[in-house]
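We show some of the complex, not the whole, and keep each chain where it was.
When the chains are written out, they are named A and B in that same order, and each has its own residue count from 1.
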């Protein structure tokens, strides 16, 4: 439960809002690299934090991310020509390079002289891990990119995909760090659980199903939150799942199976990037730290018909509010808790069903919502601190992001931070790449 | 003509508005019984008086009407599971019974203890006459259901149907109690009248056509208004049509043919139930007090392609603003006054054409609008009285609703209230049913 005022503060992201300014201190995933596949390719529309932008790749392969509206008469540069090292407005031919400099002003007799006075908003952009990253904050505060392990891996060892979500970013983040809902939203029916047990089938995530009210322990860490969920396992054991939240909107999903050595296992994570106050890009990154993904794994992790789809060519989910997420009541009665197919579609159904911006002052949160409560406090505190002049530390320390999430089976008297240290110390960025 | 302030007061229906509070003191038709056909059937979305709701039928056949948003984290219960005596949210599994009690909270370690503190908004619901009725007012003011005769009749003697109307409820009510417009909106062309007369055809409603400016006499009655429209008939006779308005939004259509004994004749009536300020459910109830409807009559009175249609499977009219109600200008020139087929489509065309909320301060009402003027006064007075602490009497006296409307041919010097008494004293609720 949040006051109306805090809910506004948490959810509004346009320029000048406290949360919007906080988010602008961090690099953000903006486009898939393949949306700008080659030098001088077609320009692409882009909207982030409520700002209309245009992205292009210049003749030298550099990425430009500019205010969509030409500073001359505000025609949209999306219709522009991506020419020799710059994008040219089709209305009167003004041309801008990736840094926002006006490099040609052919409509003006004194254009050569005047163009020096014109500069448009240009945001720094970098490509890493198959993703175009953008920084929309103050120039003098520009940090390094976060050292997310997957982004350093060779192309065949990682995938990235995105889908549009029709709600505020905070709603999406809260779903992503909510270890409690997986026992329900993504679960099978009781009947199906029983049927499986009768047949001797043991689910990979059986503890999620058998202990549906985990005990939470949430630690603030330099880069965000480590969210530990403890479930009862056999005998003297607890099954621990540690979800990583990395400021300001990244998450890493714990592996389902605790027994395995995480450095051998593929993993996935999300980022929820605000398009505007009421729309969000839900990114999914997957990686195998040790080996190439097979074609089938690539399609499953990153393809439009895979695990995080189905989506259309504009990254819009095919199961959406307009078709009730293809809710199948028979399926819901007999097999799965929701009757909706696909984990991201189940998430979208509940998160979007709350309305574009959920009125958090009507909630009744419990202990299972500990992570969400802590996350809100953290974000509100950082936003207020920035208003007061204190920059967010994590934005300045990309090296803090070199971690993984963790699932482990520990003795009941073991400390989870000790027991999971070998995992949460994290990813292993290839020395060469991290230079 | 109404002031802007009174127009606001008349039309706004959300919680806390004076009219919204008045309407909440009455039982309202909410769903067709067949939308909740059996115990544990699929939940149904419902919106009334601006409130998002979910309806379900539990294992014992009881109907639950709850706030659509789960009090935990506000996911929509429409996606919920209708399980053993309750609906369960698919996000974290909280479950509610028809009274709004939280009966299971599986995501919380202390759920058994905590669930007692959680209660969601639940509105009492009853099934009568093939319709689910809902009461959305204060618990301590909950009245009995209104004794509308049709609702007590055996299933084969009655029908109920509904269609969505894209305007404010008051606009719809005003069309329904407006005995004047039938000579025009629902009439034939002059040419067609003449052609029929030339051929010796005498219309069943010939007085509506020949005397198009009835004289009105409107009496306030305990349950609402009795609206008498007098038209000249042959010789010394007046043709009287008495439309009943029953608080807060019910109407009974007078029979077309005056000579018949009303207790032998089928009749119809409407209710206009606000979905929100700009959308309305137009209900139509038909009944034969003496005998079963034939299949053809059932289809005509209550079917999707019948008299009150055509509508699609979501009760949306197929002739609507998007297709100009299939206005046929040739038909309009030659045969009917509007060129639009179907009485409800003619009504919708004019009522929706005024805009979602008609600016009544621009009107120029005449004596033919007497019923409308009186209705507005009545509603505004009752809303203001309730603000002042005085409950509406009619809500407390369901027995007052056991009436019928009336059409009669009377001598010119007869008093219509005397002459129509035997009709307006009303319906005959089967003694057993009314217990």
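Just so we're on the same page, a residue touches a chain if its C-beta (ideal position, glycine included) is under 8 Å from a C-beta of that chain, and two chains touch if they have at least 3 such contacts.
Predicted model only: the values in this text are computed from it and were never measured.
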Since every chain shares one sequence and 2 appear in place, tell me the total number of copies in the complex. 3
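Heads up, the rule we're going with is that only the chains that are shown with their structure count from here on.
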If you average the CA atoms of chain A and of chain B, how many Å lie between those two points? 49
Seen from chain B, its contact residues with chain A in the complex are 42, 69, 71-76, 78-79, 81, 90-93, 105-111, 114, 118
Complex contact set, residues of chain A against chain B: 174, 180-181, 183-185, 212-213, 215, 327, 329, 332-333, 337-338, 340, 346, 349-351, 353-355, 358-360, 362-369
